[in-house]
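Note that one protein chain of the assembly has been removed; the remaining protein chains are unaltered in position.
Chain lettering (A and B) follows the sequence in which the chains are written, and residue indices restart at 1 in each chain.
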Amino acid sequence: MDLFVHQVLAGLATGAIYACMALAVVMIYQAIDHFNFAQGEMAMFSTFIAWQLMEWGFPYWAAFFVTIGISFAAGVLIERTIFRPIHNAPILSHVVIFIALFVIINSFAGFIWDFTIKSFPSPFGTRPVLGQGLLSAHDAGMMAVVGIVLLMLYGFFRYTRIGLAMRAAAANPDSAKLVGVRVGWMLALGWGMAAAIGAVAGMMIAPVVFLEPNMMLSILLYGFAGAVVGGLTSPVGAVLGGFSVGVVENLAGTFIPYVGREMKLSIALALIVAVLMVRPSGIFGRKIVTRV
Amino acid sequence: MTMFKYGMLPALALGLAVGLAGPASAQKKYDPGASDTEIKIGNINPYSGPASAYGAIGKTIGAYFAKVNAEGGIKGRKINYITYDDGYAPPRAVEQARKLVESDEVLLVFQPLGTPSNTAIQKYMNAKKVPQLFVATGATKFGDPKNFPWTMGWQPNYQSEGIVLAKYLLEKNPNGKIGILYQNDDYGKDYVKGLKDGLGDKAKTMVVSELPYEPADPTVDSQIINLKASGADVFFNVATPKFAAQAIRKAAEIGWKPMHLLNSVSASVGSVLKPAGFENSKGILTTAYIKDPTDPQWKDDTAYKTWVEFMNKYHPEGDKTSSFTVYGYTVAQTLVEVLKQAGDNLTRENVMKQAASLKALELGMLLPGVKVNTGANDFFPIEEMQMAEFDGVSFVRFGPVISGAVGGGS
Partner (left out) sequence: MKTDTPATILAAQENAAPRARPWKAAIALVLLAALIALPLFSKNFFVFQLTLAMVYAIAILGLNLLTGFNGQFSLGHGAFYAIGAYTAAILMDQAGVSYVWVIPAAGVVCFVAGFLFGLPALRLEGTYLALATFALAVAMPQILKFSPFEHWTGGVQGIVIMKPDAPFGLPVNQDQWLYYFTLFTLILMFVFAYNLVGSRTGRAMKAIRDNPTAAKAMGVNLSLYKSLTFGVSALYTGVAGALSAIVVQFVAPDSFTFALSVILFVGLVVGGVGWIPGALFGALFILFVPHLAEGVSKGLAGAVYGIMLILLIFVMPSGAAGLLRLLFDRFTIVRRLFEGSSGRKR
């Protein structure tokens, strides 16, 4: 029982990492109706920028917010320079651009900062919160941050005009234009926000997994899986999805005899696919109805 | 007169014979890739993909060859170093190996990295009779001169490390319960095999938990929790730097203080123990054969200072805290020795022959007492290592220099 609790808590801690990423994924999905492969790499690059700023003497919170600002600007820039020229191209070509971005960012990160791991500080410290090292202060802090970002996102989309405009631009660009929404800038804004959330995610994740150019790859996959399982249209669902993936993965690895320890990843993915069979739009997702 | 005449003829004949077939050093013999002015050396390293951290080795080797060239080359011949990326994918490794041999026509392929890549090209290299020399992997199968005479390893193979650690355990902690964290690939499994072989019959009773992880996993926290729960009081940590550091830190976080055996790949003060936390790393044991550049005990060591000079001058962008750069430097030195020994007979056959005739070669950044030894039946150049314990500041070596020879080397 003890082990079970411990694994669940550890799962929630890793799940918080996935949930962070899942939020960024959902954010970009809401904005452009597609999944950006390069999201993780952008988050990683942002984290490196923060690290570099701290190396140059910035205090943590200064570096934190400056990085968010830089990431936001970068996201907007990427959308305007790279995606605007091809916005009429088929969707699959967009996906290839995401892939290209992934490779470019990863390559530059490795070139500039090389591949040895670097430690990244946590603003929450590492003291245990629930005795006996069941949960560290950072893990708890990370979950709190996820919650805050989630609330902010929810509020933004539900209660602000810009949020509404963005949702409109993504759902039906032509109609949105007709009512005066500047669709192009909504897309750019979406990218900027996704990049900013990604930066937050990266800075929360790096203290746990150590900073290096390849740190985000599997996290992006799990975050994506979590977002899909929770429902790509629902930030809350994505976060819950992220947490579930973390917990399921840990429990599968621990309690499924023989197979579990070697096939953790496969089992987690199989379960995700199984969930999708039953609820094809994710647990909390709304079914998108399109006109024929 | 007659004697003079007859004396001249045999002398002449002898002279001619000596002149034509003489000692190797008096004559130049070249295979593709070698000439009066250059020696082409091929290399395959992962500069992209999941193992790109190891690319630092290929880069350091290039820097060292640049130094050798700046200092006149090897007997006047410049090294033409051609290195290609295989992204740690075997099919790509095969492609690059073929490119090096058939397109670039190198004399030898030096330090190809990774067990899968080396396995993929081993048959080809041996069929083509091109040296696959000083491969960058500790897998035991690459020291098999009978079946693969053109392939040779360099670093202590993983199994011998496992055996050395097992011997230590049997001596110091024969009733210990061992929990193992290992990377789910050849490297991890080879270590585990070595440990179990070294423990012999006791392996079944001593090993209580063996948990794998994938390089793609974000953390190994879950595995550490399980290892603690299994009741293990000895922790065999067969993980690469990132995960080894995570494991050390997590173990400390959950209050698990086992006897901690760390594999040498991750035994770096600066790259692993520092991020993991020096306090958390106290007492960690490892086997070592090479000097850790971040270990303060070498601060005034001559060889270390020479290495730092080299790094500053020829490889300033290289990471002075990473053991990979020391590794690259030392293995490049080994090759240069071999090529020097080959002299003007730069055939592939002779290169292998010289590589298999290294006797007690001492290299600056190898630990004192560890020497390079090869023979016609011994294709494991480095087999000696020493145990060391981390005292919070550096790895303090103790005990004798041990040989971890794996059953005769094949």
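As a working rule, a contact is a pair of C-beta atoms (placed from the backbone, for glycine too) under 8 Å apart; a residue touches a chain by one contact, two chains touch by 3 or more.
Just so we're clear, the structure is a prediction, and the values are computed from it rather than from any experiment.
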Per the whole complex, from B:89, B:251 or B:311 the residue touching the absent chain is B:89
Pick from A:54, A:77 or A:103: which residue touches the chain that isn't shown? A:103
If the missing chain were put back, which residues of subunit B would it touch? 47-50, 83-85, 87-91, 94-95, 98-99, 102-103, 115-116, 119-120, 122-124, 184-186, 189, 214, 216
Name, in rising order, the residues on subunit A that touch the hidden chain in the full complex. 29, 34-35, 82, 85-86, 88-93, 95-97, 99-104, 106-108, 110-111, 221, 224-225, 228, 232, 262-263, 265-266, 269-270, 272-273, 276-277, 280-282, 292
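Following the convention adopted for this analysis, only the chains that are shown with their structure count from here on.
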Euclidean distance of C-alpha centroids - subunit A vs subunit B, Å: 39
Could you pull out which subunit B residues touch subunit A in their complex? 48, 50, 52-53, 55-56, 184, 211-212, 214, 216-219, 221-223, 225-226, 229, 241-242, 245-246, 253-255, 271-272, 274-275, 317, 319, 321-322
Residue numbers on subunit A that touch subunit B, as the complex places them: 2-3, 6-7, 10-11, 13-14, 17, 106-107, 110, 114-119, 126, 128, 132-134, 136, 205, 208-210, 212-215, 217-219, 221-222, 249-250, 253-254, 261-262, 264-265
